[in-house]
Structures are given as C-alpha cells and as structure tokens.
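Below are the structure tokens for one structure; questions will follow.
With one protein chain removed, the remaining protein chains of the complex are shown where they sit.
Take a look at subunit A:
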Amino acid sequence: MTATEGPILTPADLAGNGIHGNDPDIHGKFGKFGGRYVPEALIPALDEVAAEYEKAKTDLGFLREFDHLLRTYAGRPTTLTEVPRFAGHAGGARILLKREDLTHTGAHKINNVLGQALLTKRLGKRRVIAETGAGQHGVATATAAALMGLECVIYMGAVDCERQALNVARMKLLGATVVPVTNGSQTLKDAINEAFRDWVTNVDHTHYLFGTVAGPHPFPEIVRDFARIIGVEARRQVLELTGGLPDAVCAAVGGGSNAIGVFHAFIEDEDVRLYGYEAGGRGVETGEHALTLTEGSVGVLHGARTYVLQDEEGQTIESHSISAGLDYPGVGPEHAWLKDTGRATYEGVTDEEAMEAFALLARTEGIIPAIESSHALAGALRLGRELGPDAVILVNLSGRGDKDMGTAMKYFNL
C-alpha cells in the first residue's frame, strides 16, 4: 500500500507505544512527569474527557469520522518534499520536509483540533475555548468550531495579538471571539491561565480544546495521539522514498505538539535519532530565551510536572522568542521524559539562526516556513554538517510563514 491509498488512520496509528510500552500510566505519568495539579473543581471534567477519549480511540466510527475529516478537510496525507538546494547548506545531507504547512489552516494544529472537536461533540458540549500563542491553534480551533457549529472563544496574550494581527483577523472572520489577555507577560502562558479560569467557570457546557501536549492529564496524551498521524505518514513516506528510515528526525519545540507528532511513530526505531529545537531567543547568555528543556528545571506549571523556566522560589520566568508559538516557559511532560531517558536530544536555536533558515528555505526552495518551524530547519542545517553527506534528515515543517510576514518585514527590512 502506498502512503496515499487506503485508510490513513487505524487504532494503532492513533495510540502507538511510548518508551516503556504504554506511557502514560493511568494517572497520566510519563515516568515522574505529567499527572494533574489542578483545582479539584476541574477533576470531574478531566475524568470525563479521559473516559470519553478511551472509548473514542477504539471506536471505529470515531476513527472513520476523524480519518474522513483529515483526508477531505485537512488535506492529508501531506506530502514529503526533498530540498536539495537547501540541503546544500547542510554539508550535503539529504533533508526531507514533512509538509504540515500544506494542511488546511497552514499548520499541524488542525490535526489535534479536528480530533478534539469531534470529542467535544461526543461529550455533548456546545462551546470550546482555547489558548493560542502564534494564533495557529486559535485559527485551527475557530475553523473546527465553524465547521461543527460550536461557540468558540480564544484567549491570546495582548503582545501576541499585536505580533500576529493577521491571525486575530482570521479567527474573528471565522466567527470566534478573541479575548486579548493583558495580565502577566501577555503571552501564551497567561492565555493558558485565563483559559483555565474560563473553563472552571463554564465547565458544564465547555470543552477546553487544549492546543499542545502540555497541561494536566489527559491533554498530553490526547493531543499527542491526534498529532501522531504526522509521524505515521512520514515514516511510511521516508521508507518508500529512500528504502530506509531516516537517521534523524528534527522538530521545533515550544509546548511540543508538532515535535511529539512527528517523533512518536519513531520512538521504537532505536536507530532513528530524535532532535527537538527550542527557542534560544536572543541567546542563552542574555536570559531572554525559551530554553525550557535545556536550561529549565523540574517543577509544576499549568497542571503538570515537567521542565519549567523558574527562579529558585518556583516563580515562572518569562520566556522570549521571536516566534510567538515557541514563546512558552513550560513544555509537554512527555518531552521531559524523552529528555531524561535520553531517547530525544534537545538543543537551542537563536532568533538569528531561525531567521537565517527562514530566509534560506524561501530563497533556495520557494517555501516560506513558519518562524517556529524555522527553528527545526536551522537545527537540521547544524545536524547535517555534524552527520555528514550520507545522512537522511526528516524535518517537520510544522507550518507556513504567511502569518510571520510582519515580523519578517521588520527583521529583514523588506
């Protein structure tokens, strides 16, 4: 069977296996990470979501419906593009891009959102809320809400509303209410706080359509499973194209959903190295970065035990990245687990390196990537030079860069 024929989704594709078989455990623990640190008021809702998902993930009717939406609405399977002119700058290694930028709404977020929107209907809820950083998850959520007739409220940091104004307009056009969050750092972390406050107040009729693999159990597991199709497809496609598995898989890591999405199908392939690239911002020495896994410490943020950028008294330190989607001082607990077990490697990529890769892909291949994804591209350039010309590197091109043109115009004086 080729990657483009037959069903794209089976129950095994949706869940797969973790490092130790069935991560997370019933409490949502990946090793010591994950779990639930939330107000008791939300526990019944989290239990309800977890129970409904347990039923849904083995329900062939649900899988058929999700598969149908992925195929006919999201535009799956997405293609794999080899980029030799770009790879010429990486010491000649073969670089293959998984083109999530070609999905409907222009980023990998649509996969999770369609799955959770279907879950929302199964839960009998009529309203969805979501946080968004770059606006991609907000746009995807507003899109799915419009498609399924759900009321939709998006929380977005006021700073992010400004740097991603185009996405704010898209969400409004799609019928969503966008609430700018003006407290704290006015970015993704504060949008998540505000979304939790809404949820605890309106939980009887509202589903919190969480956008990344962070947060309390079961969100890290559900979001991973709905994003897992990225790696499932890419694994088949790389095998088909090259006759073997890639030497390395690269992805950008903010909260971590696109990275888990592409990593997870490769976890049991021990020879495939997994690389996550965090936002190094203005450089580790400036303190203005989002290097949660590489510079942070273990703590609790937004309902889960994971790596956090925090001071010695547990106060969250504000992150910085030129890309709103990576500007987050926490990270999904499964990434914390992949780091501690050594299964994946995490490194930083600065704003400058990311913007260079952003421009390079545009000029050499005619593809304008999201600035988030440009961190993975910059990582692949570095890795290619390390691994040499025989290496095959798969990069998750998680989104397209149209939304980033404002930032690019300023950065490059266009």
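In this text, a residue touches a chain if its C-beta (ideal position, glycine included) is under 8 Å from a C-beta of that chain, and two chains touch if they have at least 3 such contacts; residues count from 1.
We take it that contacts and distances are computed from a predicted model.
The complex appears with one chain absent; UniProt names that chain "Tryptophan synthase alpha chain" among the candidates "Coenzyme PQQ synthesis protein D", "Sulfurtransferase complex subunit TusB", "Branched-chain amino acid transport system permease protein" or "Tryptophan synthase alpha chain". Touch with the chain omitted from the figure is made, among A:Gly18, A:Gly35, A:Gly157 or A:Pro246, by A:Gly35.
Of the listed positions A:Ala56, A:Val83 or A:Leu301, the one in contact with the omitted chain in the full complex is A:Leu301.
When the whole complex is considered, the residue among A:Thr103, A:Gln237, A:Gln310 or A:Ser374 that touches the unshown chain is A:Gln310.
When the whole complex is considered, the residue among A:Asn22, A:Thr58 or A:Thr201 that touches the unshown chain is A:Thr201. Residues touching the missing chain, restricted to subunit A, are 27, 35-45, 183-184, 189-190, 192-193, 196-197, 200-201, 203-204, 297, 299-303, 305, 308, 310, 312-316 (touch as defined at the top).
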